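In this view, the complex is presented without one of its protein chains, the others remaining in place.
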Amino acid sequence: MVRMLDVCKVYENGTPALAGINLRIDEGEFVFLVGSSASGKSTIVKILTSEIKMTSGRAIVNGRNLNRLKPSEVPKLRRTLGVVFQDFRLIEKKTVYENVAFAMRAVGAAPRIIKKRVPYVLKLVGLENKQKSFPYELSGGEQQRVAVARAIVNNPSMIIADEPTGNLDPKMSLDIMVLLDKINSLGTTVLVVTHERELVDSFSKRVVAIDNGRIISDRTGGYYQNEII
Amino acid sequence: MVRMLDVCKVYENGTPALAGINLRIDEGEFVFLVGSSASGKSTIVKILTSEIKMTSGRAIVNGRNLNRLKPSEVPKLRRTLGVVFQDFRLIEKKTVYENVAFAMRAVGAAPRIIKKRVPYVLKLVGLENKQKSFPYELSGGEQQRVAVARAIVNNPSMIIADEPTGNLDPKMSLDIMVLLDKINSLGTTVLVVTHERELVDSFSKRVVAIDNGRIISDRTGGYYQNEII
Amino acid sequence: MRLYNLSYFIRESFESIFKHRFMSFAALSVITACLLLMGSFTLVVVNIENMLKDIEDKNEIIAYVKLDYTYDQATALEGKIREIDDISELEFITKERALQDFKEKKKELKDLLDYIDEDNPLRYRYRLKIHDIRDTETVARKLGRIEGIDKVGARSDITDRIIRVRDVVTAICVVLIAILFLVSIFIISNTVNLTIFNRREEIAIMKMVGATDGFVRFPFIIEGLILGIGGAVLSLLLQWGIYEYIASLVAKSIPFFSIISFSDILHRLALIFFGTGILVGGLGSAITLRKFLKV
Partner (left out) sequence: MRLYNLSYFIRESFESIFKHRFMSFAALSVITACLLLMGSFTLVVVNIENMLKDIEDKNEIIAYVKLDYTYDQATALEGKIREIDDISELEFITKERALQDFKEKKKELKDLLDYIDEDNPLRYRYRLKIHDIRDTETVARKLGRIEGIDKVGARSDITDRIIRVRDVVTAICVVLIAILFLVSIFIISNTVNLTIFNRREEIAIMKMVGATDGFVRFPFIIEGLILGIGGAVLSLLLQWGIYEYIASLVAKSIPFFSIISFSDILHRLALIFFGTGILVGGLGSAITLRKFLKV
């Protein structure tokens, strides 16, 4: 669940990234966030996960007011979110299994449950054979799928995926998106940042388009179909 | 220029990545390398750039025999190549300008030439305003374009691009591909690894498809058009 | 904290030490090296102090009894002298003993002295030692006030010198040890800093997936403690070996110089080593981490 009200972000070096974002995502929605390179998509994600602070405006994520979030509450917020980072952010010295298991341990899951859940989720993303590999032993697409597995493993109330299929072939991209759709249908809110137009068009979902830090379109279904490049 | 003869690669942990690749790319060709995730595309790139050693087989890149390459000759080989790495590999502590300029300095270019060439190339990829930014201050797509700029800055005799548009929107992806096409038409050999089917289809180029470490198809034009998913 | 967390933390710490073995080795060896330096220096200082104590012990005060006192009168003074505090040893010396000693010391004059045997010009005397060399003058004054004591021979010039040398040596040693300790702690925490700095990304990622500061910090602290304690054990063993070797060398070449045995200072050394190891390894990690946990 997300509420953003006039959110602006100017980075420390003076780069304006968001110029007044108003966005409302309700519990259980599935939303695509699209936009050209450097339009501010990842900046929105980073604000929602409290990785960076907005310059002005107000925002609420999963019932927590980001403007008044104490440092000690940040982990609590993040535990309600499953995030796929654009640059994966896997822990280099941990195996695939450990990377995913760590996210469960961090929320305090019992070892018994972890032992069952992690292989299950890795199988969902097609990595059942790579559990003992380290990230540097994986292909780009495999790393990305580990990131997806980690994001969904805790059954978060909201999944935020920044470009989760950029390194995947069309078939696998579709599989991942279908997976997210299935998870969504079980009640989880899903926000997917993507460039893949085919993918967006093959789902009839709400599409929020942003350009230059502003929302320029917000409608449901076939965003790219109506566009000519 | 590439000659690969029965090239096999089994990684140290026992993972088989390439199972006998025979590939010939002539001077001035433009080749797409496609294939599903973990099929061995990046492994081929890493062998061509001498980042890893093949387990068996023989290979020649730009006239240099990889099987008999002395460590001191590796830099010489790499200077004839412009590589876009799947994970970008930008130097974190150098600005965009410095990252690109470094590649020129490494080949011994004169400062006068560097000062002219770097801004020109950055303009080509649409980053003229980001010269003084550090990589962590860039969006995913911007980082990728810096990687592209670095690969083409030295006018290498061959460009190898591993997934150069994974983080770019369709319009920008097309721009980059058109740019590579233009460079190719001036005589540079180009090898592009990509998942983006639309992109591949919109160019009538040679497409090499690989699966499970083997070449399963090698023909010119519209690879995906004939496929049903 | 749940029990399975604790077991996870401990397993995690050991694994992490192994995974980052390059840095673990760096940290461990720097801790060991620094502790070894601290230890060696402490041992040298302890021995120097001990040697000075030896010299002090040889310093004595002579109280001369009036020339006209008989033997009985002279020995009777002992009680009064004993009333003075601080005296650690007291010995009565007869005129005859004194002359004998003198003759032995000055053999050159023996012939001359031989013929004054009947008319011994020397006095009865007491030779005494005191606990603290600093009190020499006070004791001398008190002795002088005793009825029957004629003169007090306290070589207060030499005493003074020894006191002053000792004070300065102690001061220099304290300064040097303080510098050494500060530098060692600085170096160790610097190394700990560098190793944690090296893992700042790992820490940031952990925080991004929802781990609390404590959850991230705990294994690091245990890791720091393991390395700190490991370093302490290693350096204690090395120190022992080196000390025994040097001690045996010294014992061979200057037998009159009494070296303190290692077991006498083991507990003090162990305290320093384990204290520093635990403090800088554990607490150092904890403090450094704060910087990198702000993500």
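Going by the order they are written in, the chains are A, B and C; count residues from 1 in each one.
Throughout what follows, a residue touches a chain if its C-beta (ideal position, glycine included) is under 8 Å from a C-beta of that chain, and two chains touch if they have at least 3 such contacts.
All values derive from a computational prediction rather than experimental measurement.
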Visible chains in contact with the missing one: B, C
Selected from C:L6, C:A76, C:L249 or C:L271 as touching the chain missing from the view: C:L249
Absent-chain contact - pick from C:L37, C:A140 or C:L283: C:L37
Selected from B:K9, B:K130 or B:R150 as touching the chain missing from the view: B:R150
Subunit C residues touching the omitted chain (full complex): 22-23, 26, 29-30, 33-34, 36-37, 40-41, 44, 108-109, 111-112, 116, 121-122, 161, 164-165, 167-168, 171-172, 175-176, 179-180, 183, 186-187, 190-191, 193-195, 197-198, 242, 246, 249-250, 253-254, 256-257
Hidden partner interface residues of subunit B, rising order: 49, 51, 71-72, 74-76, 78-79, 81, 83, 85, 89-93, 102-103, 105-108, 110-111, 150, 154
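Everything that follows uses one rule, which is that only the chains that are shown with their structure count from here on.
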Distance-maximising chain from subunit B - centres being C-alpha averages: C
CA centroid of subunit B to CA centroid of subunit C, Å: 67
